[in-house]
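Omission of a single protein chain aside, the complex is shown with its protein chains in their original locations.
Let's look at subunit A:
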Amino acid sequence: MTKPVIEVEALAKSFGDNEVLKDITEKVEPGQVIVVIGPSGGGKSTFLRCLNLLETPTSGKVAFEGQDLTTLDTKSVNALREKMGMVFQGFNLFPNMTVLENIKLAPMKVKKTDDAAATKRAHELLTRVGLDDHADAFPTSLSGGQAQRVAIARALAMDPKVMLFDEPTSALDPEMVGEVLNVMQELAKEGMTMVVVTHEMGFAKSVGDRIWFMADGYIQENNTPDNFFAHPETDRAKDFLSKILM
């Protein structure tokens, strides 16, 4: 059996008195697409941010390829973080740099890739997300959908082993959701391991390998998409599904 990419054990996180994550133990296998869904405030984003230690867990273990991140020093965490690409709801492109510079920055500064190689790779990635003609544009001139595709290209530039998506389409106008989901679907097809927090049930159903239903700080249900949407096992999930439009 292959080693899991991400392993979470008894993960808990609180902000002051507020226990956001209570006790989470799950695994992500290589090539899997995990879709995390659930009501707002259920801890989905916090959970995702604990995976690459943007949030420091209060207790428990987060392991990447068998390596427990919570015991590592800052330097090693930085090194492992680059292997986990992350895409944010708000894109978080660097507004003072062009699209190309956004993508080249981390490879050049962190991996010390030379300029020519980084530029070449950036153009390849931009072509892949269909935006090579925008290479010299500044982020503010892009539409939300374009910005998010650039953000995906930027994360891919570090050649991550796993991609974390934190509600990548929530801030987009409806007509732009499709172009971003298409890029993500392509990625999944190519075998990228992905953890996606989203409200796009269609995407969850068609692309997801597993659905993790999260509420009240726990993963309430870990199921296949077909089973989850057709025969949810927990009352909490039934209740959630009954409230959303399908």
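We take it that a residue touches a chain if its C-beta (ideal position, glycine included) is under 8 Å from a C-beta of that chain, and two chains touch if they have at least 3 such contacts; residues count from 1.
Going forward, contacts and distances are computed from a predicted model.
K.L.:
Looking at UniProt, which of "Multicomponent Na+:H+ antiporter subunit G", "L-serine dehydratase", "Cytochrome c oxidase subunit 2" or "ABC transporter substrate-binding protein/permease" names the chain that isn't shown?
P.N.:
The UniProt record for the chain left out of view names it "ABC transporter substrate-binding protein/permease".
K.L.:
Can you work out which residue in A:59, A:78 or A:143 touches the chain that's missing from view?
P.N.:
Only one listed residue reaches the unshown chain, and that is A:78.
K.L.:
Any idea which of A:47, A:64, A:88 or A:212 touches the chain not displayed?
P.N.:
Touches the omitted chain: A:88.
K.L.:
Given the contact definition stated above, which residue among A:109, A:189 or A:231 touches the chain not shown here?
P.N.:
Only one listed residue reaches the unshown chain, and that is A:109.
K.L.:
At which residues does subunit A meet the chain that is not included here?
P.N.:
Contact residues on subunit A toward the absent chain are 49, 52, 54, 74-75, 78-79, 81-86, 88, 90, 92-96, 105-106, 109-110, 138-140, 151, 154-155, 158, 164.
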